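Of the protein chains in this complex, one is absent; all others appear in place.
Now for chain A:
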Amino acid sequence: MHALAGQDGASAGHVVDVGEVMQAIAEHKGCGTTGGSGKASCGSAAGQGDLPTEIWEKVKNHPCYSEEAHHHYARMHVAVAPACNIQCNYCNRKYDCANESRPGVVSEKLTPEQAAKKVLAVASTIPQMTVLGIAGPGDPLANPEKTFRTFDLIAKTAPDIKLCLSTNGLTLPDHVDTIAGFNVDHVTITINMVDPEIGAKIYPWVFWKHKRYTGVEGAKLLTDRQLLGLEMLTERGILCKVNSVMIPGINDKHLVEVNRAVKSRGAFLHNIMPLISAPEHGTVFGLTGQRGPTAQELKALQDSCEGEMNMMRHCRQCRADAVGLLGEDRSAEFTTDKIMAMEVKYDLDTRKAYQEKVEEERVAKVAAKQEELSTLAGAVSDIKLLVAVATRGSGLINEHFGHAKEFQVYELSTAGAKFVGHRRVDLYCQGGYGEEDSLETIIRAINDCHAVFVAKIGGCPKADLKAAGIDPVEDYAHEFIEKSAIAWFKAYLDRVNSGEIEHVARGDAEIRQGALTSAA
């Protein structure tokens, strides 16, 4: 189930002082992202903040567990686990489109041996690839032999790569000791409800101990097993992330309760994701017309849970065979045919050297942000606004407007620049209905933003953006995102205060539902 895959993710926190740890993490997440609160000191370690060193070591290079790390480090999934033991109304196991990016979708299944070879091939080609996850396309723990055989092979050949998995949790309690035995530091559980009445609307059935359980009975079984598994993991110090799919009208309000339930059991990070439910995906929700949340609805829910716990906002709901930085997908470069033909040399030293460079870049980025932040000190304003950023990674404004496949969204206030999400703007295949005008698509996706920061932009889109009330900003090309955003915000406040411009709130934005196609 792709619970694991996409609509899943996870990490776990430890039980001790969970609140404090979570808060610290959230901040660290960015060691930066929350800037200004004075909590995340982001020292030379580029973001440890108040996190205990033991936890910081686990998350600092994990793009899914650390927002800050996701600008620099890549992950990969291997699709060795096709079978699933539950049915979800947002999942259709029949669907496969190589151009689509969403949980549960893969182009080819791998054997554990093929997967191990693929990991080596990718690790040699992408030295910043630090994490190997198993996320389906079914449930890793419904395929325990294949999953653990894969971990075993990789632990031997590429010992520096972090192992993680994402599960629906039904059989998790049975496998916790094995997971701990492989030194898996990160486990994601997809938990969409803690109330079986609500669960019955999301899960038609679960298969457990040779029997199919439907309705409330099945959902009760699932939630009991999920929460037990979460407790068992956090007791062992394994970081747990909880993924929840936000389904308006079904579990949207209830997710606040889910948030409390998982926090009290020591979950480290909560990832609330929008439902993906296009009719052409053939899922139950797609066919019944169940809508996903708008950008504003999603952010409001994430914000309301944030005081309680770290929220993950940089999830790209990726495929079960995704490769690369979170915002990109290089899986097409590593098909089985291609990797089998590749001669792979696994060079630990090269990887280490590369990653040291990355760390230097991170430190520089954090220092720049801190410095800029100090210029905001003393500024008093209630204004909070969003800006979009075109980036190819490394925390820089380094993408051309017209080439951007997604925009990262930052919330600016006198507290600093905080990463709050991203918007996909790829050309979407609408089941053959043709492509919409891409500029209109982009404007709808970032309609809630006051400005868009780019490395470069053509005259035409610039005029259209201005007409839509979004300020295209090229002045900070190839500079650090947060530092630039804070500098721009400071100038914005000055213009508002001087009466030169009037601050006007923006409207809502759209979360794209369609299948992702390579724009090429």
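In this text, contacts are C-beta pairs under 8 Å (C-beta built on N, C-alpha and C of every residue); 3 or more make two chains touch, one makes a residue touch a chain; residues count from 1.
Note that in this section contacts and distances are computed from a predicted model.
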Open item on the list: Suppose you had to identify the omitted chain by its UniProt name; would it be "Caspase family protein", "Succinate dehydrogenase cytochrome b556 subunit", "4Fe-4S binding protein" or "protein-glutamate methylesterase"?
Closed with: "4Fe-4S binding protein"
Open item on the list: So one chain is hidden, and I want to know which residue out of A:69, A:84 or A:305 touches that hidden chain in the complete assembly.
Closed with: A:84
TODO: Return the single residue from A:93, A:201, A:313 or A:351 that touches the missing chain.
DONE: A:93
TODO: Could you tell which one of A:212, A:338 or A:478 touches the chain left off the display?
DONE: A:212
Open item on the list: Using the touch definition from the top, which of A:59, A:142 or A:221 touches the missing chain?
Closed with: A:142
Open item on the list: Could you pull out which residues of chain A are in touch with the chain that's been left out?
Closed with: 82-85, 87, 93-94, 109, 137-138, 142-143, 207, 210-212
